[in-house]
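With one protein chain withheld, the remaining protein chains of the complex are depicted in position.
Presenting subunit A:
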Amino acid sequence: MRTALFITCLNDALYPGTGRATVTLLRRLGVEVEFPAGQSCCGQMHYNTGYRADTAALARHFVTVFGGYDRVVVPSASCGGLIKNLYNPGAGPLGDAGLRRDLAAVAGKVHELMTFLTDELATEDVGAYFPHRVTYHPTCHSLRVLRVGDRPYRLLRNVTGIEYTELDGAEECCGFGGTFCLKNPAASGAMNADKARHVRESGAHVVTAGDNSCLMNIQGRLTADGDQVRCLHLAEILARTEEDGPLPGVPLARTAAGTPKAAVR
């Protein structure tokens, strides 16, 4: 079985650590991924802004690059969700019938990382060690597009040393929304300010999620406010083992010394 990694353009350029962690994690679980070098972008930013012709070209490119694989793993609920859902067919057709047929064929093979672990690999304990106080932001596309449900919590619950803390207003959007944050900076900034405040109030030292786009947004606000809280993709937590030790520069969880596995939800 050939498994490809679709890194996403954002992770490729700005969050290569998430890609490396995904490779490490999957390798530890016995899955060797290939990285087709021709890959670029799913076209979400274009699609969500209204540019369907460009999106169709990028979707065609995606099919060409990934069509020959048995499985495609994506460390993003947002990009993964767009492809899996065939670019919201309810919003009108994308491209020609040929593209839609080919997309439908490849969409079934696309797996968002968290769901790939829990459903495809049927594992919730990935052998991770992360002795820090963590909260989880359920991104809109994990929650309301891919409906990942409690999968991320089940994965976090099995991380050794972790101390989980609840996030108030967790299911509210962080305000990123792709070009929304650029076209509507006031509304987006107000949403993000509330998200950052809830993160602060949670007392977590690390915020995690299945999407670096949202984390980039939240981190942008936390950093601008002078906060030390770190945003870290879930893959980067799940990839770490006791051999790696604690994450440098992040305070240890209160439970780190004693309890082996902290209670998450």
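A few remarks follow.
In this section, contacts are C-beta pairs under 8 Å (C-beta built on N, C-alpha and C of every residue); 3 or more make two chains touch, one makes a residue touch a chain; residues count from 1.
In this text, contacts and distances are computed from a predicted model.
A chain of the complex is left out here; the name its UniProt entry carries, from "Sarcosine oxidase subunit alpha", "Branched-chain amino acid transport system permease protein", "Lactate utilization protein B" or "Carbon monoxide dehydrogenase", is "Lactate utilization protein B". Residue-wise, the contact with the chain that is not shown comes from A:Cys173, picked out of A:Met114, A:Val148, A:Cys173 or A:Val199. By the touch criterion stated above, the residues of subunit A touching the omitted chain are 7, 9, 11-17, 19-20, 23-24, 27, 33, 35, 37-38, 40-41, 43, 45-55, 57-58, 61, 88, 90-93, 140-141, 143-145, 171-173, 175-194, 216-217, 219-221, 223-224.
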